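== chain A ==
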Amino acid sequence: MAQPAVQSPKESRVVLSARGLTKTFGAFAAVKDVDLDVRDAQVHALIGPNGAGKTTVFNLLTKFLQPSAGSINLLGTDITRTAPDKVARMGLVRSFQISAVFPHLSVLDNVRTALQRPNNLSTQFWLPVSSLDRLNGRAEELLTAVGLIKERNTIAADLSYGRKRVLEIATTLALDPKVLLLDEPMAGMGQEDIGNVSNIIREVAKERAVLMVEHNLSVVSDICHHVTVLQRGEILAEGDYATVSQDPRVRTAYMGEEEA
Partner candidate 1 sequence: MTPLLQVSGLNAWYGESHVLQGVDMTIEEGEMITILGRNGVGKTTTLRTIMGILRERKGQITFDGKDMMNVPLHRTAHVGIGFVPEERGIFATLTVEENLMLPPVVAGNGMSLDEIYDLFPNLLERRSSPGTKLSGGEQQMLAIARILRTGVRLLILDEPTEGLAPVIVQRIGQVLKTLKERGMTVLLVEQNFRFASRVADRFYLMDHGQMVADFPVAQLPERMDTLHKVLGV
Partner candidate 2 sequence: QSASDEKVKIGILNDQSGVYADFGGKSSVEAAKMAVEDFGGKVLDVPVEIVDADHQNKPDIASNIARQWYDTEQVDAIMELTTSSVALAVQALSKEKQKINIVTGAATTELTGKQCSPYGFHWAYDTHALAVGTGGALVKQGGDSWFFLTADYAFGYSLEEQTSTYVKSAGGNVLGSVRHPLASNDFSSFLLQAQSSGAKVIGLANAGLDTANAIKQAAEFGITAGGQNLAALLFTLAEVHGLGVEAAQGLTLTEGYYWNLDDQSREFGKRFFERTGSMPNMVHAGTYSAVMQYLKAVEKAGTDGTEEVAKALHEMPVDDFFARNGTVGANGRMIHDMYLLQVKKPGESDEPWDYFNVLSTIPGSEAYIDPAKSGCELVQ
């Protein structure tokens, strides 16, 4: 599936960038001096061995963790000291590695919760809930796109693990973020959904930047324009998938003898 999509539109602008990003936990440096540029209309993969610091980088970028050093810039604004919810409101939204849904809300309500904010329907304590019904159209559209429409009224807790991941993606997309950070979105998904979600990501990346962590290399090679390889908190290699996957250091540290 060597799609033209893998060709990266080089000229697109940088929307999220980090310089000298560092995070230490006590004496242990989980992330060391990482520079990262995430571009609009690109799928950017962050890969690397377990414990390399990928999730930590996500936590830093979304401000769930405060960097020990370095700076982060989102859409021209310095967000090094901004609160996480503020960052989300500025258009940088993430998913979680261990699935995160609102367990006792229905699938539809999960998505509507996300839709409330961009539609400015979240602080009105004087309006009836039915005022949220105008979000249904968009919510159902999203659910259809990810293939969850049949379960729209199911309580999220009753979904199987894989389906929860899918719901999480729908919820994240509902915010219509400018930059999307996905932490192992395909983990635990069956083949069917992997194909489906790959398509969705490819689709949404046409208008926004996507940074994703993924261990499924066929997905990475399929949909990612740019790959950064992290090892022990540092950048080991960078480039498109073809280049990176040929790098012997990457092969020993991460891929093993897996045929690309």
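Candidates were picked such that all candidates are chains of the complex that A comes from, given by their letters.
One rule holds in what follows: contacts are C-beta pairs under 8 Å (C-beta built on N, C-alpha and C of every residue); 3 or more make two chains touch, one makes a residue touch a chain; residues count from 1.
Source: prediction; values computed, not measured.
Chain contacts in this complex place chain A in touch with candidate 1, from the set 1 or 2.
Touching candidate 1 in their complex are the following residues of chain A: 25, 28, 48-56, 97-98, 158-163, 184, 187-193, 195, 215, 217, 252-258.
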